[in-house]
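In what follows, a single structure is set out as structure tokens and then discussed.
Heads up, this is only part of the complex; the chains shown haven't been moved.
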Amino acid sequence: MSDPFFHPVSGFELPRFAGIPTFMRLPFVPPGHERFSDVQVGLIGVPWDSGTTNRPGPRHGPRQMRDASTMIRAQHPVSGIRPFEQAACADLGDVAINPADIQDSMARITAFYSAAMAAGIRPLTVGGDHLTSLPVLRALAANGPLGMIHFDSHTDLYHSYFNGQMYTHGTPFRRAVEEGLLDPKRVIQIGIRCSQYDSEDLDFARANGIRIVSIEEFHARGPEDVMAEARQIVGQRDTYVSYDIDFVDPAFAPGTGTPEVGGPNAYQALQVVRGLSGVRIAGADVVEVSPPFDPSGGTAYLAVTVMFELLCQMV
Amino acid sequence: MSDPFFHPVSGFELPRFAGIPTFMRLPFVPPGHERFSDVQVGLIGVPWDSGTTNRPGPRHGPRQMRDASTMIRAQHPVSGIRPFEQAACADLGDVAINPADIQDSMARITAFYSAAMAAGIRPLTVGGDHLTSLPVLRALAANGPLGMIHFDSHTDLYHSYFNGQMYTHGTPFRRAVEEGLLDPKRVIQIGIRCSQYDSEDLDFARANGIRIVSIEEFHARGPEDVMAEARQIVGQRDTYVSYDIDFVDPAFAPGTGTPEVGGPNAYQALQVVRGLSGVRIAGADVVEVSPPFDPSGGTAYLAVTVMFELLCQMV
Amino acid sequence: MSDPFFHPVSGFELPRFAGIPTFMRLPFVPPGHERFSDVQVGLIGVPWDSGTTNRPGPRHGPRQMRDASTMIRAQHPVSGIRPFEQAACADLGDVAINPADIQDSMARITAFYSAAMAAGIRPLTVGGDHLTSLPVLRALAANGPLGMIHFDSHTDLYHSYFNGQMYTHGTPFRRAVEEGLLDPKRVIQIGIRCSQYDSEDLDFARANGIRIVSIEEFHARGPEDVMAEARQIVGQRDTYVSYDIDFVDPAFAPGTGTPEVGGPNAYQALQVVRGLSGVRIAGADVVEVSPPFDPSGGTAYLAVTVMFELLCQMV
């Protein structure tokens, strides 16, 4: 039987709009807490947007998503999975990033995740902009490159921006491949669309064996077929799942910095996560939720539902 | 020929943004009005949200929907039905609920609807949260249990909330079955989704013969097939139609208290109502429209379009 | 030297937009916590609006104010007081109110505050609508009636609403006087304005010796003079401070359910709290902050600044 310490607060005891908002109303178990090493899946916030080249805001993502996540209940509606009973889940808090120094922040993020790894905790991250994934991968791929299933409207494979900027939210996976954190032949990017500067990112993908599923292909084939291919590409080895909320059409997820029209709807946004069934998820993130551009809060609520679906796949 | 008294004000006489907003610009015929007994379909507001366990706001629904409903014109685009010429329709006003007393409010609502029933008026209700349906059903089912076609993302079949609260917006149809207002074997719930506390509501449905169509089944089969089954379940006897706006995906209907992602789109939201063709509708409601969470007003406009579709089915 | 356990998280360690939001980034010390009895001033949320007769929303107040309160720093700009070093302050969490039962909720609130009183904790409350003050006073005035300095645009002294409703946000202080929780001769209400139903509340005030300072008098005399009178009225005995955010002009505090135009500006809103210097504050509250009507969040930020001023007076 599961440990009551790790059970979320029930909406029948304390109304869901009440109480201090931790992720999914889980206990707050920061590094140093006496139960830290008992955690199996750690929900971690990275309130950071220094890599943003366009509209900032994801630094506010973790707090808004903690708030929205108090709407999440105990049981998955289709599978019946009760994740909080199947694994010890906890809110590990936010990484103390440094908003004025990208390199320092990346070092702090990697250190935080390395500590979680050392304690045997699998991380489910709430960004932050997409650069967040890079320092996380530096911790998670310590023992060798991972595969990745990546939902996004952008490849984030650019070489650099502006005056040779190597670290922005448009470059994390280029760096991750270069640093040996990802095995490009086990990487699939799904949902890619939008007008482009040029084909430099696509050329890199092609040259390295990264599989790109454009939104046109996604809509033509449907989520189930695409996810079958994704499972095949990553196979039965450790895989990272990175979910940029701008994968979803901006009508469903307006609260993001660089929306691109014509994406999946909210139902498909969940279906693709259900299609991860059987994948060995070493860690996952949901990034680019930007509260200042989300006046009705719907983006955050979609994003926490995606988190819940991810969690049900991870436990 | 139809009675001009019951014709709505035309947008060619008075611009649609002008004038005192009654539902669909119909005449205001409250109880006591000399034409009350001539009304055939009565549009009634129930500005009430005391049953809300989460985010309040539906008490403001009727007023916002009156405002939005001035955009409705005279003729259905597909069937060509001109409902205001086929039946005497009127705005009966709002029930004078008591915002600080649930039992008193329910008594007032039932009394209002009983008076309408006595005058031979079929009601089309604008909520209000979903608890509204219970006191309405108490009036409508005076002569025996009704069938029900229920569009929603939640079953609203829970036994109780918090400290044994029996009357909330999560319990109306449990009560209605218990009180013999609904025949559970003639009840179908369509669009159910979202993470759950537990399976208590589903167990009740199964034990009593209530048919639940999950959103997964809805998306797989499509609106037409599902509605064919719905028509079969309720058959040719009196049926209530209850339409919780959170049935629709929150991208299309953000203005509601407990949105659940992954629902039908707006076109499907209308298609299901068109699928009511031939059903004997004893009354209908559209509930849970919450203006404070609807910054651009789109939810109300969708909801009044649903109302217009319902009205075309009722006349 | 002060106990580091009770120090808020510094914005130099963790950026102010980061981290799980407790009130003013203080430790979370709910009833039952091992440090509970060491707390001197307890910040308590009452997420409740069942007494609201107009626009609901204050149930969301505590969460939004926790979020906004992470902007509060350590030191008062004028007095130099560092309250978190002068007294052990903590976030005691939210009272688990029952959103569907007013009497049950009041009992729960009184029980929570009685426990805090028993532990020697002085409460600083975040509402909730103004009915919140009544069950709080039932705990605080256990040993005899208190004086009260009350900032508001409404007297909240009505006898009843609707069908004889005795417990709404328009009646708490009528009840409190009737129940002997307040000594009406030591009560002053400041900022009263707005069109009235009738003079029933003013008649009650006059008959019982409650001093009412209308907004016209407030603007004519200025905050300092009015507060001198307030201090004199309550004298050197235990006094409750109740601060309804609709005291302030709605340009400065739009996020409230029943705004009344023509109130004090934000500077005066702080000045009156500074005018409490020397008052023996048995407890205080800030109520009627309604996030759904506060699109830019400014009301919450003003309210937490008022809280900080109150806290500096209480330590």
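Note that the chains take the letters A, B and C in the order they are written out, and that residue 1 is the start of every chain.
Simple rule for what comes next: a residue touches a chain if its C-beta (ideal position, glycine included) is under 8 Å from a C-beta of that chain, and two chains touch if they have at least 3 such contacts.
Every value quoted in this text rests on a predicted model; they were computed, and no experiment measured them.
Here 3 copies sit in place, and the number of copies making up the whole complex of this structure is 6.
The rule we apply is simple: only the chains that are shown with their structure count from here on.
The copies chain A and chain B differ by a rotation of 120 degrees on their C-alpha atoms, rounded to the nearest 5. Per-chain Cα centroids separate chain B from chain C by 39 Å. The multi-chain contact residues of chain B, meaning those touching 2 or more other chains, are 53, 55, 161-162, 293, 295. Interface of chain A with chain C (complex): residues 13-15, 17-22, 28, 45, 47, 59-60, 62-63, 66-67, 91, 93-94, 96-97, 99, 295. The touching residues of chain A, counted against chain B in their complex, run 10-12, 15-17, 71-78, 80, 249, 251-252, 265-267, 269-270, 295-298, 301-302, 305, 308. Taken together, the chain C residues at the contact with chain B in this complex read 49-53, 55-57, 59-60, 98-102, 104, 161-163, 165, 167-168, 292-293, 295.
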